[in-house]
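Note that one protein chain of the assembly has been removed; the remaining protein chains are unaltered in position.
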Amino acid sequence: MTPEQRFEKLGLTLPPSPDPLGVYKLLLIDDNHAYISGHGTLKEDGTWIVGKVGADLDPETAKLAAQQVGLAILATLKKYLGSLDRVDRVIKVLGMVNAVPDFTRHPYVINGCSELFAKVWGDDKGVGVRSAVGVNSLPEGIPVEIEALFKLN
Amino acid sequence: MTPEQRFEKLGLTLPPSPDPLGVYKLLLIDDNHAYISGHGTLKEDGTWIVGKVGADLDPETAKLAAQQVGLAILATLKKYLGSLDRVDRVIKVLGMVNAVPDFTRHPYVINGCSELFAKVWGDDKGVGVRSAVGVNSLPEGIPVEIEALFKLN
Partner (left out) sequence: MTPEQRFEKLGLTLPPSPDPLGVYKLLLIDDNHAYISGHGTLKEDGTWIVGKVGADLDPETAKLAAQQVGLAILATLKKYLGSLDRVDRVIKVLGMVNAVPDFTRHPYVINGCSELFAKVWGDDKGVGVRSAVGVNSLPEGIPVEIEALFKLN
């Protein structure tokens, strides 16, 4: 199965690819790499999931929010590359969780995005390196922001 | 016009390129990429703009601070590359705003740097991918720190 076919089988719906919130591109191709800007929790209706993890969102809800960020990244890949099949593999993910100071389950939260990528590109090519960290504020009050680097076919 | 000519036309003054605050290089060339360390709000007199965004600095002042970080990055590019014309394009910017927990306008703040780069290298080549996030502390108490990746000619 191709990445496109694997995504279709998941039965998930993509949000629109976001408009930039400032002076930047959503995706930039440099040789055979696609750099992806920090994406947020964009919903299908164009609004954002907002709130602080550990106060407004519990870990399970935050993990779903991270999956929503992953879906927004997939939407951007499809919009600018035409197809998820253009991606050879995930190289790197940086996941930032807008959390209270004593929060410790960032890896669990960011798995919401990483598990999605693993389902689309497989357990090897869908999994790259990753850092998951806690930040104390994010644009629009979103609970999760994720940037990524992909290798292209 | 060249990037150098476009910068000159802006009428802005570069601060000195910063000295490293620790064990790192300000700029490293890897093949045709120039990696730039996190830069801060260095002023012409060698001191730093300090303060927390949302408490000590309002968004407009913080945006000017981010422009000052952009100027420090330009100073480093000129010092180590000789000329802004050596840069082909902006690939990536990571902007970190030292903000209060309910701050939400990080993209507006980091535009202070991104708009400067767009003026120097143009609306295509001066604009790359970007993440803008909130952090709760930065070296020396600066309000903004920005790292970047450029492609060289």
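By written order: A and B. Residues from 1 in each chain.
The criterion applied here is as follows: a contact is a pair of C-beta atoms (placed from the backbone, for glycine too) under 8 Å apart; a residue touches a chain by one contact, two chains touch by 3 or more.
This one's a predicted model, so the numbers in the text were calculated from it and none came from an experiment.
Student: For the chain not shown, which residue from B:17, B:37, B:67 or B:111 touches it across the whole complex?
Tutor: Per the contact definition at the top, the residue touching the missing chain is B:37.
Student: Quick one: which of A:19, A:45 or A:102 touches the chain that's been left out?
Tutor: A:102
Student: Residues on chain A that touch the omitted chain in the whole complex?
Tutor: Looking at chain A, the ones touching the missing chain are residues 91-94, 97, 99-108, 110-111, 114-115, 118, 127-136, 151.
Student: So that we can see where the missing chain sits, which residues of chain B does it touch?
Tutor: Contacting residues on chain B, toward the hidden partner: 21-28, 30, 35-38, 52, 94, 96, 98, 135-141, 145, 147.
Simple rule for what comes next: only the chains that are shown with their structure count from here on.
Student: Nearest whole angstrom, what separates the Cα centre of chain A from the Cα centre of chain B?
Tutor: 25
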